[in-house]
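The excerpt is restricted to a subset of chains, each kept in its original location.
Labels run A, B and C following the written order; every chain starts at residue 1.
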Amino acid sequence: MKFSVTVTLKKDVLDPQGKIVGQTLKNMGIKNLNQIRQGKFFEIDMDEKDSIKAEKQVKEMCEKLLANQIIEDFKINKAE
Amino acid sequence: MKSSVIVFPGSNCDRDVAIALEKLQFKNSMIWHKETELPKSDLIVVPGGFSYGDYLRSGAIAAKSNILSEVINAGKKGALILGICNGFQILIECGLLKGALLRNSGLKFISKNILVKVQSNNNKFFNKYKTNEILKLNIAHNEGNYFTDKKHLEELENNELIPLKYCDEKGNINLKTNPNGSINNIAAIFNNNKNILGMMPHPERMVDKILSEEDGLGLFLSLMN
Amino acid sequence: MTITKNQIKTHGLKINEYEKIKELLGRDANLLELGIFSAMWNEHCSYKSSKIHLKRLPTRSSIVIQGPGENAGVIDIGDDDAIVFKIESHNHPSFIEPYQGAATGVGGILRDVFTMGARPIALMNSIHFGSPQNKKTQNLLSGVVSGIGGYGNSVGIPTVGGETKFNSTYNENILVNAMAIGHANKNKIFYSKAKGLNKSVVYVGSKTGRDGIHGATMASAEFDENSEEKKPTVQVGDPFTEKLLLEACLELMKDNSIISIQDMGAAGLTSSSVEMASKGKLGIELNLNKVPCRENNMTPYEMMLSESQERMLIILDDKKEVEAKKIFDKWDLDFVVIGKTTNTNRLVLNFDNQKVADIPIAALSDEAPLYDRKWTKVKLSKNKIKIKDLKKIKIEDALIKILSSPNHSNKSWITDQYDQVVMCDTVQKSGGDSAVIRIHDKDKAIAISVDSSANYCKADPKSGGKQIVCENWRNLISVGAKPLAITNCLNFGNPEKPKIMGEFVECINGIKEACEFLNFPVVSGNVSFYNETNSKSISPTPVIGGIGVFNNIKKILNIKTKKPGNLILAIGKTLGHIEQSAFLKENFSISDGPPPEVNLTNEKNNGLAVLKLIKENFVLSAHDISSGGMLVALAEMSMASKLGLKIYKPKKLINSIEYFFGEDQGRYLLEIDKTNLKKIESSLKKSNIFFEVIAEIQNDMFEIEKTFSIKVNDLYNHNNKWYHGFNAVN
């Protein structure tokens, strides 16, 4: 069973990476860029048929390791 | 005085800090991360380096290791803990210190000698320095851009929990003297009890006259007090 | 299935080479065998075009423990200490993917050094980019620099110096040469020669993936518009695993369980197993089902040709397997017995219970083609350039132009991305003439310098080859070290062209002559050919990495002037050779005429005289004179200390421009105390050394008497501008 997870910085946390990427893009001529923020993306493949159980495990993975919840939010998607 | 240096796969300043400690007559032990018990020590050092390659978030994976639960217990009981560079990142990831260390604002690894100003010497780690003394130390990191919320920042500022701030020769603390984008030029922070210190600069790189100035010595000397 | 012409071609082999393969096998090769031959017979692994010329290089002296032929060279620095070092190119991969190319270049050279039982103690590099005006340059520069830093910083080895140059000759072929230096106990050096029958062949390190398949073939081919298609061969480095592998290997090396050990570099499992067997005159049999793989369904072909990083092959003593495995388990690394040594002198590969390849070892190594390629003499330009025919230029403007040019600008934008002091033994970082690293726990140190001068070599390969060895020797002496030995990386175009081959042969002749004269042997090296795109080749660029030793750590010098009132002494005669100088290049875009002459006798005498003065404690700071000439060297000393200089006008009837910017060889600048001048003069006169007092140190102002005066701080700012402007985000 496959999942994807996105981890993004919370709104009020500074995103130095996104900021520089944004500046660079503007310098490259993309003037109508309002904002870009950078996060992480995980593709997860579980050896688990029970989708409820699998999703619970993915949530646990996010809470315990993949995201630092003090500064980051995460979102789990079930892959088709 | 007894010290323990915790070693993770990818640590690379463990030997350096051990040498500094031994130079000052600490009885030091190196503790491999898989161990489950910590010898009784007056000081626990979490050294710099790239534990687990800095993968995911620097310090995140080391923070899950066996020995860290021992370190956390010791810290809660009041043991002195010093996290340098990657060690600071680990102490943040395991919750002993609050806030976050983000990518440097220039998005580049920075390694150079910088200046920091001692904000207060009213603690176990800096009592051999004078307040407002300017120290030359070395930094070498990708993620040293300290960030925290307003409330915690006020707490830090109001309770002398920020021992070091980046500055210039004249002691100016401002954006121009900030190497990595750290909020309020913060280079090091304490927990509320001031028994746990996390700092980005490497004091152990400034203790040997043949190599450099010796501004780092004071920190180790303070700890012996 | 028979091998098609097209398959032969895509494997980088010539039809007649394949005919020879058939002859050696006594039959057609299968595809796997063809792949193995192509990997072993390509230029990168076989040195087929260079071998007969490399043989001429001097490789011995009383301090050489191991010359070329092993993973790295080894020299004796007294007591039980040995220094293990080598330089290697990673040019082609870095052009395609600068970050990963440079990073894996560093990783590869580190493994060459720790395979021999040495703990790496320093990294250096030589990187060459196209013109700053070239659209690709900025991206390549920033990628390469962060790749070099990213790998070295993470493994925890200080990157302490190197050189960075820009020239349009590298527009489509950048150079990334990385050098690693390690320290070992001279009685515990490990070699790659296999010994003993039926010994376990053990695979350790990372798993094998599909990366870099045919990387070695790529490094031996010219680029063209279709190079994009070669992209998937880029390898990704994992410095974290390298650090673990380093620690695990050094831990295992503490006892005597290793019979021989070899890293898997170019052509991975193929070249490592063949090399070990070939050196030991043995056979080797592998069961490929045992190879730790990262992906499912990998074929024998992929396994044998993969260039996945951070892997090693070890031949272990019989009874040591259990203990050895424990060490690798501790470091979370794979440790698998994948085969054994045999007496067949053949490489036999089994997969799924079938023999999938069976090749005589000698066919892959000793019988690999060797070419004595045609070469033609390089036409030398005799053109003289007359300063008075050029547009008038003020000395100070010319100086500032040079100091603020890409090639002469301060490199801190680069070096601030490298951890230069981790391991706490860096006595001198980059920025001086040589880096200096203390031998851990001892009162001794080594000096390291990396140099090249492609412009000189282009104009006159032989003289340029000599010059670069001399410049390297000078750099070591300038910090007070006694030069011991060098490694070299020879970056050239397509050797199948007689003109390029001519540059190569003559450069080697120059290097040979200088090394012999200075007793400065070559102990390791690397050749990178085919640095050529659409038939345009790079200027010949030999890079020399030299090592010197200090026996007294208190006698280490740097270029920082120390005290107002002290004098600057120039050692060596200034004739004012202006052709091929930075002055002409940066101010008039002229690069014509012959390079400065190299007089080996003067070079040696001057160098030894400087060492003697240093030994007698007369020298307070020192700098050699190289690109940019005397005035640039003086400015560099000033900028390092922020102290000014009052420089005297040349006494003789020599043109000031030629005097201050000429690039005559064999010269040094030394800071001395006035009160010692008499003693120094008489000592130098006695040994027939030419010298002149040329300046006095003062505060703040850098000036030439009655000519110009500028604040040192302004010079410094000019010198520190370019990189930041070039790499600014906005």
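A few remarks follow.
By our rule, contacts are C-beta pairs under 8 Å (C-beta built on N, C-alpha and C of every residue); 3 or more make two chains touch, one makes a residue touch a chain.
Since the model is a prediction, treat every value here as computed from it, not as a measurement.
Per chain type, the number of copies found in the complete complex of this structure file is summed up as A x2, B x1, C x1.
Rule of thumb we're sticking to: only the chains that are shown with their structure count from here on.
One finds 29 Å separating the Cα centroids of chain A and chain B.
Taking each chain's centre as the mean of its C-alpha atoms, chain A lies 41 Å from chain C.
Mean C-alpha positions place chain B and chain C at a centre distance of 36 Å.
Under the contact definition stated at the top, the residues of chain A that touch 2 or more other chains are 20.
Looking at chain B, no residue sits in touch with two or more other chains. Note for the complex: chain A touches chain B at residues 12-17, 19-20, 64-66, 68, 70-71. Interface residues of chain B facing chain A in the complex, by the touch rule stated above, are 56-57, 60-61, 64, 93, 98-100, 102-107, 145, 147, 149, 181, 183.
Those residues of chain B whose C-beta lies close enough to touch chain C in the complex are 9-10, 12-13, 15-16, 19, 49-50, 52-55, 108-112, 138, 140, 204-205, 208, 210-212.
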